[in-house]
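Encoded as structure tokens, here's the structure I'll be asking about.
Here the complex is missing a single protein chain, while all its other protein chains stay put.
For clarity, chains are labelled A, B and C in written order, and residue numbers in each chain start from 1.
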Amino acid sequence: MRIGVFVCHCGSNIAGTVDVAGIAKRALTLKDVVHAENIMYTCAEPGQAAIQNAIKEKKLDRVVVSACSPHMHEVTFRRCVDKAGLNPYLFEMANIREHCSWIHTDMPVATEKAWEIIKMSVAKARQLEPLYSNEVEVNKDVLVIGGGVAGIQAALDMADAGLKVTIVEKETTIGGVMAKLDKTFPTIDCSACILTPRMVDCSQHENITLMTYSEIEKVSGYVGNFTVDIRKKAAMVDWTKCIGCEICVQKCPAKAPDAFNAFLEPTKAIYIPFPQAVPKRAAIQVDHCRWFTQGKCRVCERVCPADAIDFEQKDEIVTKEFGAIVVATGLEVFPWEDYYGEYGSGKIKDVISGLQYERMLNASGPYGGHVHRLSNGEDPKTVVFIQCVGSRDESVNRPYCSGVCCMYTAKQALLTKDHVGMDTEVYVFYIDIRANGKGYEEFVKRVQTEFGVKYVRGRVSKLYEDNGKVMVRGTDTLLGEQVEIAADLVVLATGINAAPGAKELAQKLNISYDEFGFMKEGHPKLRPVETNTAGVFLAGVCQAPKDIPATVAQASGTASKVMGLLAKDKLKTSPMIAVVDQKNCVSCWKCIEVCPFSAPEKQELRDGTQKSHVIETVCQGCGVCVATCPVNTIALKGFPTDAILDQIEEVLQS
Amino acid sequence: MTLAYYPGCSLHKSSAEYDVSVRKVLDVLGVEIKEVPEWTCCGSTPAHMMDHLLAQSLAARNLRQAALVGDELLAPCPSCYQREKNAEVEIHASDAFRAEVNEVLDKPYTGRVTVWSLPEYLMKFVGEAKIASLVKADLSQLKVVPYYGCLLGRPGELTGEKDIEQPMMMDLLLQAAGADVKWWNYKTECCGASVGMPKAEIQRVLSGKIIEQALAAGAEAIVVACPLCHVNLDLKQGQINKALGTDYNVPILYLSQVLGLALGLSGDDVLLRQNVVDPTVLVGTAIQKAAAIRVEEERKAAEKAAKEAAKAAKAAETAAKPAAEPAAAPAAPAAAPTKPAAEEAQP
Amino acid sequence: MIRYDAQSAARTRDRLLKEVETDVRDCYQCGNCSASCPAAFTFDIMPNQMMRMLQVGMVDKVLDSKSIQLCIQCLTCTGRCPRNIDVAGIFEDLKTIAAGQGRDVPEHAKTFNEAFMNAVARFGRLPELYMMGMFYLGTMNPKMAMGDAGLAVPMLTKGKMAIVPRRSKGADEVGRIYKKSIEKAKAREKAFTEAAAREEAAAARAAKAAPAAGAHGAGASTADETEVTA
Partner (left out) sequence: MAEVNNNQASGAATQGAAPGAGAATGAPDRDVKIVGIVCNWCSYAGADTAGVGRFKQPANLRLIRLPCTGRIDPLFALKAFEKGADGVLISGCHPGDCHYSEGNYYARRKFELAERMIHHLGIPKERFKWTWVSASEGARWQKVVTDFVEGVKKLGPREGKAL
């Protein structure tokens, strides 16, 4: 056996704390190691060339690269050795950067640890065998979860490229949060004017299927071959008949909360979120409908010209096949009422969230764009904005910056002057102003100078009512003074939460997410829209808070990644899967019981006996069966048990 | 189990009305208490402003004494509660620190006593339901706001209060007692506390603001569970008026006084006369009003019932004539039950 | 022009980490503490400015401030800090440090605390009238006394006050507790200040001795560099 060891400096990332030259020399003392060298950047062109040369010249049959994490460059180097004619699975990576040089500062200590990590990798390399991957057919349909601007953008891009796309949206209409916004920063162009045409495109595109008022029930399968159960929620209205004429909504006698309008005013029990809804279809909120709660009424049924009302309608489960999945579940506005008692927990009428103010400003909102005090309907003379409500606040477990509040507050401040009049007093309490987009800083400057909005650097600690006003108690940290402002209207720059149910969805998709429910990208820089589950991609706020331009950009990026994936007719499957050595199989079928993917099957042999057999294209290579098999007759290719035992011995030998 | 009771210096003397009313209320609620033998001052604010070990040791001494009675200690004064709780938590968490404290004490504290504030104890060990079930006097016409002050809730990690900005314990207890509890956003703003002596102007401004907010919220009295808050709002209300040019005359009641009244104790039982701003008139009229309203409602209910009975009778008549008489008979009693039902509606 | 003193900053920071389990470096100057503070209008230094001063090592200024003496420990700042800093805890600790160092603090807070504790140490429980008397004597400020004298009437008539305080059982132990822990505190502060002095002397010597070399900012070299910039 002829093993080659390549130790990477990674500039000073590794060489700064590990004596790379030293361990490269020591590596030559290891059994079977016939070549060892240290290279400035193994992943760079010269580095890869050096590896390929060594393979050819020294007839290497195993390669160990000791550099960064395999999550970073395993693929790179597999390709590299493959080009040099070595089976890519005869390659092993030793992670001496993330797991060594970056977490230790003491040179001797780090060097010793790196040395042992390399020894372990060499030990494992000795046990490696060449592996050959299979190919599977690829289903070219794409599932987009979430019909906000991210989902819409990704869907349209992919549909235009000829892929069949299904959008699943939990509300009755697509459009998401952007559909609720009045204007968009920094250009102050109308949100609806940009979005609604795109929504219509989605509904009319031959390659796009809309499944609104639906949710993901179950996901199984793997890249190229996902099977998804989708729950179509009962709208109690037959959408094949409904024409969206809104007569039922006008006639319905029962009030119900209006989520679309951020609960400013009630809607009806049977509702259509907004006039430009796509699809424009009615649905009944059963827990507010008189028929469902009191057993009388049925007015909608009587007035419906299309006879579309169906009180017997039930949820139905639709099963579809997809080759790739795009997650675009977006956000929910931070529910500040549950966290900020000092701001009145929502009990003070004239203290509202940023989104509520958006709806108030919006001409198609519940007030036709009339900015006023909810307590008495008067125009506000003094309006105060408070930033970082539910952002950068560890006391409510939201340490992150929501990224959009600074800008939408500046926008709303400007619109306040625009709607109510330039003589309105507008204050913005801020900690830092984050305006790092194209034209953003200039926009904030205009708001401060041209529109005379007064920015106060400091946080507000208390809101309370005092003869008809909302008293705002804060500090001006630049003056080192407390300030109190008698406001008519207070708007909280409420931050961003991951969409409700995001964690549960991530679990169904087997992708990672952080403690706040934002989903984890494959790599922050190199694989920003992929996830660690092949075939599942991310777009928009579900990955992290971001504004509309960033969301749309990411959505298009995601679309192109999916197109890249589905451009192939067949996909190579990982050969690192389980195989049964049937001569020792005792047919206990434990493997069949434990396998999450039902990869093992009973196979009839010539002698009529039944033995376990793993279907290669179905096995995902988790190895649960391997650890479960009572007679140790299942092996996991790429992770042979002997390799693991040898690694353990190698560590403890010294 | 007997509850160890730590009155503390203020209740012991200047706030006797709090002490007495707490004891009486607990008695009515069937909670058996025993005063901590040979208790001494908890150290209050000054001690922990001078030295940490001093503060914790003074408190620990009382925990040690309380252990002679039992493992649950009630400290109605939030300042004492805060000090004792503080010591409890730190000492029980670290044996090293316990040792450090015991070095300073004459006899070591080896127990595990848990300290409770009054609202906390009532919520956890008595419950709103039981209080509501024992209510005798109708306080529905007594408009109050509960004022928690600083030390009942803050810091949440210590007191276990889930929402330190909008605590609800006192609200719930007062509602259980049948009082008309108003919502306000000033429950936990500071009244000035002990700074009332060295720096009176702070306290006057702060306390004044609290009274103003209470009135704005539509309350006629403020309910407190803290002798210091009481001194600042009640005893010093005159000074506040002088300093701020106001003419407030707002009774400041102790939680235990209101509960006591609701549970049927007399004004004298809960020492209403001890309060400097006299609450007797307000309380008296509130109770009378409630009684009057009840009478009025009963009358209305009776009328309504009578009318219905009559109507029913008529209906029966018209329904089954000529032989109507027997039909009318069952109709009347059928209507009758509405009357007592109406009465039930009044708590 | 102020002088940043990372040395004393680090020293105080470590101490606060130990005693209050809170790190002043967490402060990002939102000013919520100052906005929350009910007593801030009497402060000479705003709470958020105190945090800043601690970050850059202006420790003496903080220890001599009125603010730490006028803090009423309502804990609102701690409750609302978005970085979960125990601001009130820091104020409390600084106050005890100042007391332990026997600093001559402004305002009557010290007088009040001592009047209070002496009374408690003597009687075991707090004899309010006696304490008030001692306090106002301590302040040497008859006007203040007169201000509250009015209260005596209702207090006496309402039986809220005992003229002649009685000693309670356990008073002796309280006295001993007071004595012992204050001695400990004084000793602790002495040790701390001496250690600090030694440290600074050592650093100064190192700064002179070592030549300006060494990459990883070994104390001496950076000290030299700063002298260049200075």
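The rule is simple: a residue touches a chain if its C-beta (ideal position, glycine included) is under 8 Å from a C-beta of that chain, and two chains touch if they have at least 3 such contacts.
Predicted, not measured: the structure shown is a model, and the values here were computed from it.
Chemist: In the complete assembly, which of A:A27, A:C80, A:M120 or A:M211 touches the absent chain?
Modeler: The single option touching the absent chain is A:M120.
Chemist: Quick one: which of A:R2, A:K25 or A:H104 touches the chain that's been left out?
Modeler: Candidates A:R2, A:K25 or A:H104; residue touching the omitted chain: A:H104.
Chemist: Out of A:T173, A:T212, A:T475 or A:Q647, which residue would touch the omitted chain in the full complex?
Modeler: For the chain that is not drawn, the touching residue is A:Q647.
Chemist: Using the document's definition of touch, tell me which of A:N510, A:S560 or A:Q582 contacts the absent chain.
Modeler: For the chain that is not drawn, the touching residue is A:N510.
Chemist: Please identify, in ascending order, the residues of subunit A that touch the omitted chain?
Modeler: Where subunit A meets the chain not shown: residues 69-72, 95, 97-100, 102-106, 108-110, 112-113, 116-117, 120, 506-507, 510, 512-515, 520, 532-533, 576, 594, 596-597, 620-624, 626-628, 636, 639, 641, 644-645, 647-649, 651-652.
In the analysis below, only the chains that are shown with their structure count from here on.
Chemist: Considering only C-beta pairs in contact, identify the chain pair with the most of them.
Modeler: The chain pair with the largest number of C-beta contacts is B-C.
Chemist: Which integer distance in Å separates the CA centroid of subunit B from that of subunit C?
Modeler: 34
Chemist: So which stretches of subunit A touch two or more other chains?
Modeler: If we look for residues of subunit A contacting two or more partner chains, we find 342, 462.
Chemist: Subunit B: which residues touch two or more other chains?
Modeler: Touching at least two other chains: 164-165, 189.
Chemist: Hey, which residues of subunit B end up touching subunit A in the complex?
Modeler: 163-166, 183-186, 189, 212-213, 216
Chemist: Using the touch definition from the top, list the residues of subunit A that touch subunit C in their complex.
Modeler: So the residues of subunit A in touch with subunit C come to 342, 388, 392-396, 431, 457-462, 473-477, 480-482.
Chemist: Residues of subunit B touching subunit C in their complex?
Modeler: Of all residues in subunit B, those touching subunit C are 9-10, 12-16, 38-41, 43-54, 57-58, 61, 65, 103-106, 150-151, 153-156, 164-165, 188-190, 192-195, 197-202, 205-206, 235-236, 238-239, 274, 276.
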